[in-house]
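For this view, one protein chain was removed and the others were kept in their places.
The chains carry the letters A, B, C and D, assigned in the order they are written, with residues numbered from 1 in each.
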Amino acid sequence: MKKPVLEINHLKTHFFTDRGEIPAVDDVSVKIYEGEVLGIVGESGCGKSVTSLSVMGLVPDPPGKIVGGEILFRQQEGGQERSENLVTVKKKRLRQIRGNQIAMIFQEPMTSLDPLFTIGYQIIEAVKKHKKVTKKEARQIAIDKLILVGIPRAEEIVDEYPHQLSGGMRQRVMIAIAMSCDPEVLIADEPTTALDVTIQAQILDLMKKLNKENGTAIMMITHDLGVVAEMCDRVAVMYAGKVVEEGDVRTILKDPKHPYTQGLIRSLPKMNKREERLYSIPGNVPKPGSIKIGCRFAPRCSEAFNRCYEENPDLLELRDGHTCRCFLYEKEGDLVNADALAGS
Amino acid sequence: ACGGNNEPADADTNNNDAGTNNTSDKTNNEADESSGENSEGDYSLAEDQTLIFARGGDSVSLDYASVTDGESSRVTEQIYESLLKFDEDSFEIGPGLAEEWEVFDDGLRFVFQLREGVTFHDGTDFNAEAVKINFERWADPDHEYHFADEGYTYSVYGTQFGGFKGDDGHVIEEINVLGEHEIEFVLNESLGAFLQNMGMSYFSITSPAAFEEHGSAINENPVGTGPFKFVSWSKDDSIVLEKNEDYWQEGYPKLDGVIFQVIPDNSARLTALRSGEIDIMDGLNPDDVEQIESDPGLAIFERETNNIGYLGFNLDKEPFDNADLRRALNHAIDKETLITVLYAGLAEPAKNIIPPSYMGYNDSIDPYAYDPDLARELLDEAGFGDGLEFDLWTMPVARPYMPDPERAAEVMQANLADVGVTANIVSMEWATYLERTEQGEHDIFMLGWSGTNGDPDYFFGNLLHSDAIPGGNRSFYGNDEVDSLLNQAKNSVDEDERAELYREVQEIVHEDAPMIPLVHSIPVLAGSERVKNYVPHLSTSEPLTNVELAE
Amino acid sequence: MESVTPVKKQPMPGPENQEPHLTETESISPWKEAFWQLRKNKLALVGLFIIIFFIMIAIFAPFLTSYSYQTLNAADRLQGPSAQYWFGTDDLGRDIFTRIVYGARISLMVGFFAVTGALIFGSFLGILAGYFGRWVDMLISRIFDIMLAFPSILLAIAIVAILGPSLQNALIAIAIINVPIFGRLVRSKVISIRQEEYIMAAKAQGMKNGRILFHHVLPNSLAPIIVQATLGFGTAILEAAALGFLGLGAQPPTPEWGRMLSDSRQYIQSAPWTVLFPGLSIMLVVLGFNMIGDGLRDALDPKMKN
Amino acid sequence: MISYTIRRLLMLIPVLIGMSLITFSIIHLIPGNPAQTILGEQATPQAIEQLEEQLGLNQPYFVQYGNYMMGLLQGDLGTSLRTKASISSEIWPYLAATIELTIFAMVFAVIVGVNAGIISAWKQNSLFDYTSMLIALIGVSMPIFWLGLLEQWIFAQNLGWLPAFGRGNPRDPVETVTNFYLLDSIINGRPDQLWTSFKHLILPGVALGTIPMAIIARMTRSSMLEVLRSDYIRTVEAKGSHTLSVVYRHGFKNAVIPVLTVVGLQTGTLLGGAILTETIFSWPGVGRYVYEAIGNRDYPVIQSGIIVIATIFVFINLIVDLLYTYIDPRIKY
Partner (left out) sequence: MPTPLLEVKGLKKYFPVTGGIFSRKVGEVKAVNDVSFEVYEGEVLGIVGESGCGKSTTGKALLRLIEPTEGEVIFNGENITKLDREAMRLKRRDMQIIFQDPYASLNPRHKVEKILSEPLLIHGIGDKEERKRKVREILEIVGLPGEHASRYPHQFSGGQRQRIGIARALIVNPKLIVCDEPVSALDVSIQSQILNLMEDLQGQFGLTYLFIAHDLSVVKHISHRIGVMYLGKMAELAPNEDLYSNPLHPYTKSLLSAVPNPDPDLKTDRVILEGDVPSPSNPPSGCAFHTRCPECMDICKEVDPEFKEFSDNHFVACHLFNDK
């Protein structure tokens, strides 16, 4: 069995704003195994980005702060397995890991590149930070990476500025930057959301290729279930700062257990069949922190009962690797408390 | 004229010796005890004999005759000399570039014997031809050195000599060169003040060669015969002069150079003096006098008063045509307070419009005393018992006779309020002020007058003669009797007669009260104790020929 | 399946995008919202306090002091601060505290009228330029350019020279030099708000241009204008003080602070309090307005800079 | 870009014409008469009249304006009515004095302001942030003439550390070549004079630079805050780059444009607006030159002074605009 490279246990990241404390990420636990693609889906504001930023140590502080949990990064070092908690590790060490072993790409290709520096400079900056190379070598690496992500005329593009490229090209450049040090984990925060479908297809294709060929583990954040189906091996579904369901991609998409996941999948318009009326989940997406007790989904849940409003359900393991946070499944006999397992 | 009294021959040497002595005495007497111990020669000279004279504003032009500001003549006095020269501490005239002079035909013809062996700074000789060229250039707008096209005018010439070539009142008929060093002026009408005028710094002599060379840029390239030579001028900053080694007065000047430094801010100037960055400063804030006197390193130099500051009524306007009212208001102004508050005591209360040292000053006049009760009573009698409101026009700039006019206005406003009169202070820009007061738009205005050649006519003729409307007579005072007395005095060459006439005028004017004479201010300068033999002249500027710097 | 193009969606929703935190029926206008925001800003509160303090002082001046601001007292010239004269006396023996208290009236009035004047004319021209565009815009914008290329203090001096020095004319001059500042702001706001989608929505409903301008464009440009006006108060007071310092503002014996400074600057050595207190007062009032202005900007218009 | 520059320069013409027209109208609206001021209160009406005629002041306005503009086209700024000096040659020392002072003030303002702003933004809500922003707030609220007076009082008069007036030691005047004293001292090989000139710059420079400093600090901070929140800064951080590189190299470079704009505008403002500082510190600068000319109704000086200042102002803005293209590759003209 594959080993997890990144293990997030009971992560809590809160924002301390003048309107009170917002638990944007509230007790999230997920693992990413070597070479796999983990999808994290959820609607706007449910804490996907904050989770990924927590891993990178980039939560804007103030107002954000990791208030609990751990993020274990495991790597083989001379045959020895070494595990570091990124929450507590020194800033300097974090900077060594960041961009080198864990890299990240962001949602907005248009604004995520510094407009005042050439493409080449921005790749070389990452390379030189982590590798002892000469200027010329670094430049060569930059060109190689641009070729790797499928940019034509790479030799010329290195000296061009971001504004001279289209959105899709920029996202490729972002990936090139992320891949410049051959990281073990790549976190992609909605990398295609801002792109057109035809371009999205190109980028997804590229990422799959990188995953297959380089064995880079990818944490793929998205709210598009289609993308999940295309890309991911396993999926975690988030709702209002919590993971509500996790499992391998087929199980989640084909046989979701949590009422939210079910509703989400049912409410998508389908390409292959035309239904008269879409299913819809009533109500609005709550902001983290607005529901303090009980299941966060209870007010919108068609199957909610009293207990849902009073107690917080635990994450339960239903089957091998399939966990779900819902009281409906508590009665089933062979449940394991996944929360108890995680981090042990 | 008074020039005839002088014995030119021995005045030459006398002038220097006596002058030097007088100077040190005077300085010592007037400064406080700390310097009183010094007597002549009691000090050793400093190595650096460059004097820095700090002042509030820059010179306008170094072509002395074309400008009237004191800051210009302060500098040109060092570079240029005129035919005659005022005494160090009075308007008595003595020999200058002219060694001797004679008056003929009842004051219609003057012959000057010029000093020989004098050279201009450019090396050319000073001679009668040069004098002629200078006078003709001022008189004749078409003269090639008049530079009329460049905007030059010589207004003081026009004022002092009754106009320009071709004008009716122009008194200089012709100028004849009688020899290399002998020149004759022929007048068509006698002029009481002719010789006095010859001592004015406005009528100094410039090198004709310099006109040739610099043309209208003569204002920035002065070439004269004076004790100092021009070196450089950086505008609004400093003018640098150096010693004229070939000066005709042997052994003079004492200084190696003079720098006139502009420091507009009063307190900065004082700071600079304290720190020794400068040697003499002009425009001292009267309130600082006390401080300076108590500072052993510093000294105060008083300039004898030569001016009048007054509050004028507009006699053309109701209700100021009422002499009772004017007299009443005369009693309302507290000159003593004014002098303490604004002049720190360095002024004399005025009762006449000419300074007390002037010929013809009428000391027997009984001044309108400060008496608010009386003033109120008189106002009541004049029909203004219920109050009176008017605009009190105030000039916006400090003048020698009025260091802080707006403050003065505030004081007088308060005085007037005491007697139930409301005065609203109105201020406007200087240029506007002059223009509008000349046109008579004001109710009551504040202004003053400074003497230039020590002649009383310069005050009376300009301030009170009806011919000076519009012009200097901004009170619009017109009294036929006064007019005729003034005319008589102007043309007379008999000093006693003139004095008597002027005394009479003052009596009438006192009674008519067209203005409230306020003060004769005593301008003060501060300087370092090191400055020796510096005697400020009444006319606001003086050559620094005798000055030296002690260790 | 779907993919979203979040045109304006921020990756990190800030507090302004937060779910309403209020009871169901309450209605909160953006102004109220801004007011709450302002209340949390300590600096702004301090500023508000300062200004209210000075306003009170100005209103109740006669009750705060038993002296007159213009009566001379030659006997008590240049007295230092004491129980009798809190801030000392000036060279004419007048109580400086009294003069400062009365001077607050002048400064606040200057700020108020100058800003109002500049606001009215600037807004008018700015709206003309922004709304009509084309040559109107071209013409007005060029005039603004020219006025802004003038050194403003020289322009003010020249204007006062034309009109004659007085408080009223200084006020007019300050208003004039501030016209292009407001004008440009209004113009750019009108132009940018005209491009907002809700303006197009209003047009789509068949709204007339006039109504769009007055009901939609202007109310939405108000926030930055209010901010600028508040900051403009401070600037105007400073400019008035500068003119006063040059003797081009209020005429004596009006206790205008700038004028008090210039009148007493020569006593800075012997009587520093004569210079200290008027300057401090100017600084405090201006500081107050700037603090409020900053707070208002944060509350009303977080995107507006400087 | 060259064509842009040329077009910008061409644009200058209508602005300058507009400006000269406005100036011309304003100064002729000012009551009072140059002849009167030149001759003073003791002048006779005849003399004034005569002088007016000589100065051409009785010609119709448009003739006067036309004459002036004709001269201007030939590069002649006219002659001062008062001093009779050619303005073209007279104005340079004043201008140089002001430019030297302005540059000094701006260098001070930029160095202090920019760094204070950057650090404040970087350490947002820290003690440093609070204090420096409070100081900046006070800085923009301070009447600079008052600050100048206090400086002079404390540092020149009481402590005696720095000179209170002027540009140099009057006993040892700098031999002028360029009229920039710092530069001239170097050219003349006089380190002592360099030091003196520098000392003379400090007080007026600080007084003059305080407001721009405060504005720049505030601007830099707000601009930096925005930039530091941006996506690309997050990208740089995600690379593991060092904080200094993030803040200064990427952060400040991106934040610099609004700061540069402010620097340009402030430089322009200082050039013509330094009257009060120049007066307090006896600095023979162009602001005072024009101010006094207004008082004296020296029309050609006012006119030319304002046109020269405004031209420089416009040029500075042009330079700033051109600098943008150097900093930001997206900006193309």
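Rule of thumb we're sticking to: a contact is a pair of C-beta atoms (placed from the backbone, for glycine too) under 8 Å apart; a residue touches a chain by one contact, two chains touch by 3 or more.
Source: prediction; values computed, not measured.
Within the complete assembly, A:228 is the residue of A:228, A:244, A:304 or A:326 that touches the hidden chain. Summary of contacts with the chain left out: across A:263, A:288 or A:313, the touching residue is A:263.
Summarising the interface, chain C meets the missing chain with residues 1-9, 16, 19-20, 22, 24-30, 33, 196-198, 200-208, 211, 215-216, 219-220. Residues 43-44, 166-169, 196-202, 204-205, 223-230, 249-250, 253-254, 263-265, 267-272, 274-275, 277-282, 284-285, 300 are the ones on chain A that touch the missing chain.
Please note the rule applied: only the chains that are shown with their structure count from here on.
Taking the mean of all protein Cα atoms as the centre, the chain whose own Cα mean lies nearest is D.
Looking at contact counts per chain pair, the maximum sits at B-D. Here the CA centre of chain A is 91 Å from the CA centre of chain B. Taking the mean of the C-alpha atoms as each chain's centre, chain A and chain C sit 49 Å apart. Residue positions of chain D touching 2 or more other chains, listed in rising order: 30-32, 152-153, 157, 231.
Residues of chain C found to touch two or more other chains are 11, 161, 164, 265, 268-269. Residues of chain A that touch chain D in their complex: 56, 58, 60, 62, 94-100, 103-104, 106, 108, 111-117, 122, 125-126, 129-130, 161, 163, 174, 177-178. Chain contact summary for the complex, chain D toward chain C: residues 14-15, 18-19, 22-23, 26-27, 29-32, 137-138, 140-143, 145-146, 149-150, 152-153, 157, 215, 218-219, 222-223, 226, 231, 258, 262, 268-269, 271-273, 275-276, 287, 290-291, 294, 302, 306, 309-310, 313-314. On the chain B side of its complex with chain C, the touching residues are 265-267, 270, 285, 287-288, 291, 337, 340-341, 396, 406-407, 409-411, 413-414, 425-429, 432.
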